[in-house]
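In this view, the complex is presented without one of its protein chains, the others remaining in place.
Moving on to chain A:
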Amino acid sequence: MTSLPPPQTPAPASFPSTSNNPNPHYSINKTPNVHTIKIGQWEIETIKKPILNGKEIDVAEKSLNLPLPEMTFGNNSLSLSYSPSPSSSSSSTSNDKDENGVQLRFDSIQALSGVATGEGWEERVGGGVKVSMAEKWSSKSSSNSFSGDSPIPTKPVKPHDWTFSTCYSGSVSGPSSFKPSPTHSLPLPLLARQDPILDRILFYDDVPLFEDELHDNGESILNVRIRVMPHSFFILSRLFLRVDNVLFRIHDVRVYHAFGSDDIVREVSGMEVGYDQVKRHLEKPSDLSPLTDPNWVYQKMLSLPSAPNQNGKPWPGLGKRVEVLRLPRSDGLGGIKDGLESVKI
């Protein structure tokens, strides 16, 4: 039998001293498509369904004015609802939102609405990129080796960012919003700790939002993961882009909240590095499969200087910012007391 840890010694200074209760009350409900956890004043829900069907694709493409990724999980989402009054959260249904409540949400259609479209998007938005074969192709098209009766246009139709490099950082509704904060940061040592009791994972999910193989010229993947521990939840929404022989991009959105605290911390960061710079680090040059592993590429990219594509306006996703959302309080006093109570219930 595992004994509980002794009464808490003061947490290291870098860890927020919030909920020290390693056994908070929570409930989990799982149906084939919907997983939910209720913990304290939070209700966290993941929805995972098949990719969109033909009719749904037509509707979404019209509204977004964008040809959708090959695998668009358009009915998938991660949503987190915070209710300031703890008593109502346990009795209310998810449809019955507290008017002071805050909702965070990650879903694919919202994410795709951040993909640049329209004539001249490369100049307006930046980050335009072509496949490695493109130069050969444009020279071929202009010389027009084809002598038939239907001349080939040299410019692509329906211009859009075919790499789906969205800088989506999630949607927020409610009275509060994320504001830049120079003083906050993610508690990385705490998040890296894997204590089997203190940090045990009460709820985990990995929700794919979209995936496109770029016609086997690489891949563009957006997924969002969440883990809920006794003391906090942590989210990573990651866009991973590989354009073969051209570049890699990663756009990460990390969201952290310590239960009982007033703040939600969000870190948004983007990197871009040339394909060959990463490829050089392969152990076996003939085995390119590590290049399909976002974690492997991420580690390599961290160790490399960010080297944005030199052609044209840079991708707007580059750089790093930390923001904080201050949660509303039911009694208007704020503070840590009611938060602590809520996790002890």
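Following the convention adopted for this analysis, a contact is a pair of C-beta atoms (placed from the backbone, for glycine too) under 8 Å apart; a residue touches a chain by one contact, two chains touch by 3 or more; residues count from 1.
Everything below uses one rule, namely that contacts and distances are computed from a predicted model.
Q: So one subunit is absent here. Using its UniProt record, which name fits best from "Nat1p", "N-acetyltransferase domain-containing protein", "Serine/threonine-protein phosphatase" or "Pre-mRNA cleavage complex II protein Clp1-domain-containing protein"?
A: "Serine/threonine-protein phosphatase"
Q: Pick out which of A:22, A:208, A:274 or A:314 touches the chain that's been left out of the picture.
A: Touching the chain that is not displayed is residue A:208.
Q: Of A:105, A:225 or A:321, which sits in contact with the chain we cannot see?
A: Looking across A:105, A:225 or A:321, the contact with the absent chain belongs to A:225.
Q: Tell me where the left-out chain touches chain A, residue by residue.
A: These residues touch the chain not displayed: 49-54, 70-71, 130-131, 133-134, 136-138, 140-141, 145-146, 148, 150, 152-160, 162, 188, 191-192, 194, 201, 204, 206, 208, 211, 214-217, 225, 227, 236, 244, 286-289, 291-292.
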